[in-house]
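Every protein chain except one is present and positioned as in the full complex.
On to chain A.
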Amino acid sequence: MIGIRIFSDNYFQASQVATSSSTAGTSYSSSHTATTPELEATLQMLSSHRTVLGVLLLSRASPPAIIRHSGVVFEGEQGRKYAKAVGRIVDACKTGLDDIDGETSDDLKFMRIRTKRHELMISPDERFLLVVLHDPTAV
């Protein structure tokens, strides 16, 4: 287990160097499983939008796990903090909504949290979460 971790960390380092030299400012956490090119293209399109600072793709199982992340904001420890926080936020909203309206299942569809500096957009699903952090005032 530890051996695999170290290997993936190295790979991560190498690929980070490679991608940061080729693309402008975006980097992906590495995985050497075959990801479909459409997936890559979609995530790349999202990350390369003018105002987007980072994209985070989480699985919602407990404990939440990061499937993919891109952008400086979601690197490493910060990314994990965001992931945990977003997980908690979504769960809190869900329980709140369930309290309001328990019988008719009104699912959480989209969340847009606008703070002073950024906007956090969360698209929840039964099993996954897509989180995008962007700065709407970026010119």
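Here is the rule we go by: a residue touches a chain if its C-beta (ideal position, glycine included) is under 8 Å from a C-beta of that chain, and two chains touch if they have at least 3 such contacts; residues count from 1.
Following the convention adopted for this analysis, contacts and distances are computed from a predicted model.
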By UniProt, of "Serine/threonine-protein phosphatase 2A 55 kDa regulatory subunit B", "Ribosome production factor 2 homolog", "Related to dynein intermediate chain 1, cytosolic" or "Glycerol-3-phosphate acyltransferase 3", the chain left out is "Related to dynein intermediate chain 1, cytosolic"
Residue ranges of chain A at the interface with the undisplayed chain:
4-5, 8-9, 31-36, 38-39, 41-43, 45-46, 49, 51-52, 57, 59, 62-67, 76-77, 80, 83-84, 110, 112, 114, 121, 123, 125, 127-128, 130, 132, 134, 136-137
